[in-house]
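All protein chains but one are shown at their positions in the complex.
Then we have chain A:
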Amino acid sequence: MRKSFNLMGAVLPLGLFALGAWAGTSGLIGQIGTYWEDIVYLTQQHMVLVGASGGAAILVGIPVGIWLSRPSMERHAETVMQVFNIGTTIPTLAVIALSMTILGIGFAPAFFGLFVASLLPIVRNTYAGLLAVPAHLKEAALGMGMTRGQILWRVELPNALYVMFSGVRTALAINVGTTPLAFLIGGGGLGELIFTGIDLMDTSMLLAGAIPTAMLAVLVDFLTGQGQLRLIPRGVNPLRV
């Protein structure tokens, strides 16, 4: 996984450079620059949407994943996961559209749609990660006299952390990638420049939205990747030898 990062790190600047060179020669940079205030404002709006919906998905998804993985839920967890999996097959655009039919337009439906779209990977990976903790570790912990809560916090969660983190990373990638659609239901964000640019066939406006969106996606992936590398203890982190 570290490889893919390096790859991105190498390809992206090159791509941006090429884009920049092309934009520079065609005088696009100057035109994009005229949108600077919009870019700053919309980027903030965009980041608030990503942060709020992604954060909420983490805060809800992890406890739900934990709850589904408890032995008392054993009989129902698979059914619930099936429903969740079917949910994943619904395109995020459809999720956002559905969310609009219920919540109207504005921040709320955009937030909710993005929240739902990012919830699934987090729940699934938390659940799968916890189930994958070897039974003998839990038995050793129980035999040593840990309570159920201690086993969860000291053994199960730390050992599932890597898989859980991967879920969060996927969720945030989906989230950042989908956020431009929020504009379609009045949620604001950089989608405003992109979609208006498309409508007006205005390349510079389109790029003024697209480039920060792309950079944001790369940044978020980079940060979560670094988090995965550095925050997860060495003993359970396959990225660290």
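Here are a few things to note about the model shown:
Definition applied: a residue touches a chain if its C-beta (ideal position, glycine included) is under 8 Å from a C-beta of that chain, and two chains touch if they have at least 3 such contacts; residues count from 1.
As a convention for this text, contacts and distances are computed from a predicted model.
Per its UniProt record, the hidden chain corresponds to "Quaternary amine transport ATP-binding protein" from the list "Nitrite/sulfite reductase", "Quaternary amine transport ATP-binding protein", "GMC family oxidoreductase" or "Hydrogenase iron-sulfur subunit". Taking the complete complex into account, A:L142 is the one of A:L103, A:L142, A:I198 or A:A217 that touches the chain left out. If you put the hidden chain back, the residue from A:S53, A:S99 or A:N159 that touches it is A:N159.
Chain A residues in contact with the hidden partner, per the touch definition given at the top, are 134, 136-137, 139-147, 150, 154-155, 158-159, 161, 233-236.
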